[in-house]
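One protein chain omitted, others in place.
Here the chain labels run A, B and C in written order, and each chain numbers its own residues starting at 1.
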Amino acid sequence: MYTEKVMDHFMHPRNVGEIDNPDGVGQVGNPVCGDIMKMSLRIKDDRIEDIKFKTFGCGAAIATSSMVTELVKGKTVAEALALNNRMVAEALGGLPCKKMHCSNLAADALHAAIADYKEKQVQASR
Amino acid sequence: MYTEKVMDHFMHPRNVGEIDNPDGVGQVGNPVCGDIMKMSLRIKDDRIEDIKFKTFGCGAAIATSSMVTELVKGKTVAEALALNNRMVAEALGGLPCKKMHCSNLAADALHAAIADYKEKQVQASR
Amino acid sequence: MRNVYLDHAATTAVHPKVLESMLPYLQDKLGNPSSIYSSGREAKAAVETARAQVAALINAQPDEIIFTSGGTEADNLALTGVATALSQQGRHIITSRIEHHAVLHTAEELERKGFQVTYLPVDPDGLINPDLLEQALTPETIMVSIIFANNEIGTIEPIDRLAKIAKKHGVIFHTDAVQAVGNIPIDVEELNIDLLSLSGHKIYGPKGIGALYVRRGMNIKPLMQGGSQERKLRPGTENVPGIVGLGKAAELARIELPARSAHLTELRDYLIDGVLSSIAHVRLNGHRTLRLPGNANFSFEFIEGESLLLSLDMAGIAASSGSACTSGSLDPSHVLMAIGLSHEVAHGSLRLTLGRENNKEDVDYVLSVLPDIVGRLRAMSPLTPAKEA
Partner (left out) sequence: MRNVYLDHAATTAVHPKVLESMLPYLQDKLGNPSSIYSSGREAKAAVETARAQVAALINAQPDEIIFTSGGTEADNLALTGVATALSQQGRHIITSRIEHHAVLHTAEELERKGFQVTYLPVDPDGLINPDLLEQALTPETIMVSIIFANNEIGTIEPIDRLAKIAKKHGVIFHTDAVQAVGNIPIDVEELNIDLLSLSGHKIYGPKGIGALYVRRGMNIKPLMQGGSQERKLRPGTENVPGIVGLGKAAELARIELPARSAHLTELRDYLIDGVLSSIAHVRLNGHRTLRLPGNANFSFEFIEGESLLLSLDMAGIAASSGSACTSGSLDPSHVLMAIGLSHEVAHGSLRLTLGRENNKEDVDYVLSVLPDIVGRLRAMSPLTPAKEA
C-alpha cells in the first residue's frame, strides 16, 4: 500500500516534537476527519533553523509531516512557502489515491506556522 | 433420482410392443408435453390375458408403463380399473416429486384401453 | 466401463494448475483484501493479478473487470444495473429469444418493472439477423443484450455486426459470453462490446466465481448493497481463492486457446459426422460451422431426451438434453423452440459438449453405443413408424 519511503518516515519519523518558545506555530486538520498536524518553527535570518511536528493521524499523515520537516530544514521562508502537498507526496515516492486528499496536509501545517511567524513579526515591529 | 425398481423397469421393461388384433387400445398424453403412452390388451373371460405398451417419454414414463402391465396381467377388468397412478408409483418404490404428475399416466392409458374394449363390446352386442 | 464426460457446457473440471494456484489461499494465506496488514495486502495483490489475467483474455483493462459469484450474477448485474442507471434516458431493451435464463428471466423481470423488451427471433440455425436489430432500435432503446454463443445449440452470433449497430445508435451493448470465452477469441475493443459476462466453471476454473467486464465510464448501478469492494459495484468479502482460480483459468485459456479450439473442432466434426452417418432420422441443431468448437446438439426423432440421457448414463456417458423432463418445467427448451423445432423433436434432443480432456477414443465409444440406445428406445416408442421399429 505505502512506498518504502513512506514506511521509513512512518517508522522513523524525523523531527518529532515541539520547539520551546517557537517563532511560529501552525496546526491544521481536525479530529473529526482523523488528522491533526502541528508544526513549530525556529527561524533565524529568514531561514528555518529548526522545525518539529506532532501528528494525530494515519501512516500517511505521519510520513508527510516528517518529510516536510526534512525538506524545509535550512531553507529560506520563501522556499518553504513554495512547497506544496503534491511535492511532499512526490518526495515520498507517491501516496495511495485515497490518501492524497485526506492525509496530505503537512505543507498546509508548515504554511500555517510560517503565517503565524509573519504575524508575530508584524506585531513585534509595531 | 430414481429408485432401483424404476431403473430396473426402465432398463428391462416388461411387455413392450403392440398386440395384434387387440381387444382394446388406449393412448394418452401428447407429444407437446413429452409423454405418450399406448397400451393394447387381449381380454378373455373378463380377465386381462395379455397387455403390451409403447411409450415415448422419460425414464419414469417408461417404468410406470412397464409396471402397469405387470400389475394387471391376469387380473380382472374390474381389478384393473381399480388401479390408479398413485398405486403404480408406490409399486415402483416412489417417483421423484416432479415426475408424479407429468409422467405417471400409465394407469390412465390402461383405463383408456379398457374403455376402448368396453365400447367395442357394446358395439359388437348391438 | 468407460466413463466419458460430454457435458462441458454445464460445467468443466477445475484445471490442475488452477487448483494449484488456489490452494495457498485455501490453506495458509488468509487475509481479507480490504485489510491493511501484510496478508491482507498480499490477498489484494493476488486479486489484482487475477483481474489483469481475466482482462487480458478479452483485451480489456484490469479496472474494467468486476468479479461476481458467477455468470448468472454477471448477467443480472449487467441488465438490471444498466437499466436502473439509464431508466431516465429510455425504457426499451433489446435481447434475443435464445438467451440463457439468466438474461431472459432478468429481461422479463425488467418488463414487470415497466421496461419494454424486444426479443429478436433467430433463423433455423439459431442466427440473429442484424437487420432485425437495426429495425428494432427506437429512440427509447438503452441497451442491447445478445448471447455470444448459445449454450444449447452452440451457434455463434454475429456479435461484431450487432455491436457495431448498437454503437452507431449510441446504445449500450452487453453480451453473455459465458460459453464463448476461452473457446473462441474475443476482443472487446475490436468488437465494440460495452459489457460482457463470463463464468469460472465453464473455462476449467472454479464454480461460484465469474466476472462482468464493464467498459470504463459506463453508468451502472450495483445489484446488492454492502461494503465498497469491487469499486462499489459488488459488495461482499472477495472470494480470494475463487478469484485467483478464475485468473489462472483465464490465463491458461488465453495461452491454450488456439490449441484447445483446434482439438475440439476436430473431435466435434468427427462426432457430428459419425452420428449423422450411423443413425437415421436425426438432425443437427445449430449452425453447421458457426458453432462452438466443442458443441454438438442432435434431435433424434421418435424418442425423448431424458430416457436417452438415462441410457447413456448407464453406459458411462454424461450428457445433457433440452427435454422438458430434465428441467422440471413442462416446456422443452425455449432455444429449440426458437429455431423452429416441433415439441416432439425438441423433446428428443441430445447435447454432447466436448472438453480438453476428451479424445478420439471417447467419441468412438459414444459412436459405438449410441445407435443401439437410440434403436432400443425407438423400438419402445409409439411414435416410431412401423417400418423403422
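Convention: a residue touches a chain if its C-beta (ideal position, glycine included) is under 8 Å from a C-beta of that chain, and two chains touch if they have at least 3 such contacts.
Quick caveat, the model's predicted, so the values are computed rather than measured.
Engineer: Would you indicate which residue among C:A136, C:I184 or C:M224 is in contact with the undisplayed chain?
Structural biologist: C:M224
Engineer: Could you tell which one of C:G71, C:G126, C:G182 or C:G348 touches the chain left off the display?
Structural biologist: C:G71
Engineer: Contacts of chain C with the missing chain: which residues?
Structural biologist: Chain C touches the missing chain through residues 5, 7, 10-14, 19, 22, 26-28, 30-32, 34-40, 69-73, 75-76, 100-102, 105-106, 108-109, 199, 201, 206-209, 223-228, 235-242, 306, 309-310, 312-313, 317-320, 326-329.
Engineer: Please output the residues of chain A touching the missing chain, sorted low to high.
Structural biologist: Residues of chain A in contact with the hidden chain: 2, 7, 10-11, 13, 16, 27, 31-38, 54-59, 61-62, 98-99, 102-103.
Convention: only the chains that are shown with their structure count from here on.
Engineer: Need the CA-centroid distance for the pair chain A / chain C, whole Å please.
Structural biologist: That pair's centroid distance is 57 Å.
Engineer: Compute the distance, rounded to whole Å, between the mean C-alpha positions of chain A and chain B.
Structural biologist: Result: the chain centres lie 92 Å from each other.
Engineer: I'd like the Å distance between the centres of chain B and chain C, where a centre is the mean of that chain's Cα atoms.
Structural biologist: For chain B versus chain C, the centre distance works out to 41 Å.
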